[in-house]
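As structure tokens, the structure follows; a few thoughts come after it.
All protein chains but one are shown at their positions in the complex.
Up next is chain A:
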Amino acid sequence: MASRKARHEALTGWLFALPFTVVFIIVFVAPIIESVRAAFHKQVAEGGGLFGGGRMVEKFVGLQNFQEVCTNPAFWHGIGRVMLFGVFQIPIMILAALFLALVIDSYLVRHPGFWRLSYFLPYAIPGLVAAIMWTYLYLPEISPFAGHLSFSLLSSHVILGSMANMTTWTFTGYNMLIFLAALQAVPSELYEAARIDGASGWQIMTKIKIPMVRGAALLAVLLSIIGTVQLFNEPTVLATVATWMPRDYTPMMMAYNTMNGNISPSGAGPASAVSIMMALVAGVLAMIYALVQRKAD
């Protein structure tokens, strides 16, 4: 009897989990397997004359695609750019988000809902529209402020900063909300108890509130690192006006343009190799951060 009940439970559980599991396998698991397979192959012409003419077949090439990515300076320049971008942008964004959350959660503010919404609104703007808007805001001819600057916001020395501004604008409010949510989960009796024990507002903030949002901060930084390695929308839109930008400016642009045959070597094999290398770099960076963070605790 008991085993029949258990069997019924197992069956029902799987039936409910099945639809998602199937789509998850199609969208997450199978592509990973397919890209690993593709990364070890290359499209080559078979037979035909000296000048081609044969049909394209897939040939196993071992680690050649990976070797080409790893020895390609353009790939490492791209990685270097997104890392430089992240080293400045992520701390600024996270600290700003934390600061805004602490202020809104304090006794200093009377209409928290209003401020919360104004800071979050940029997140409701699609990333691509935000990129288009800021690109026009950087164009000296039509921008209300770019024309007054002594340097161009679209030049090669400045453009990483311009891009960092776009992402900061979009995601600060989102991260702030995550911190606010974590802060609101703190029972207010804790603050009252601290008050009675004679803690100042500053002490409550540094000794109770900031430690309480550690978990949220860790997650926010990890997601930001992973997002930064995949930087694509902003540079792609900026490249429509900053025509000097190469097609492999960021690793994700490189993967896309490799797949589409805009840069050489191109095709499924090399593009998969670029994607896998990027995933590895993102994973390693995220892991290093998580380990350093754990050691610091």
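Basically, a contact is a pair of C-beta atoms (placed from the backbone, for glycine too) under 8 Å apart; a residue touches a chain by one contact, two chains touch by 3 or more; residues count from 1.
Everything below uses one rule, namely that contacts and distances are computed from a predicted model.
Taken from the listed names "Cytochrome bd ubiquinol oxidase subunit II", "Carbohydrate ABC transporter permease", "Tryptophan synthase alpha chain" or "Fumarate reductase iron-sulfur subunit", the protein name that UniProt assigns to the chain not shown is "Carbohydrate ABC transporter permease". Within the full complex, the residue among A:V69, A:M163 or A:V237 touching the omitted chain is A:V237. Note that of A:G80, A:P126 or A:P211, the residue touching the chain absent from this view is A:P126. When you scan A:V69, A:L153 or A:M252 for touch with the missing chain, the hit is A:M252. Although one chain is not shown, part of chain A still touches it, namely residues 6, 9-17, 19-21, 23-24, 26-32, 34-35, 38, 100, 103, 106-111, 115, 117-119, 121-122, 124-129, 132-137, 141-145, 169, 172-173, 177-179, 181-182, 184-185, 195, 201, 215-216, 219, 222-223, 226-227, 229-230, 232-233, 236-237, 240, 252, 255-256, 259, 268, 271-272, 274-275, 278-279, 282, 286.
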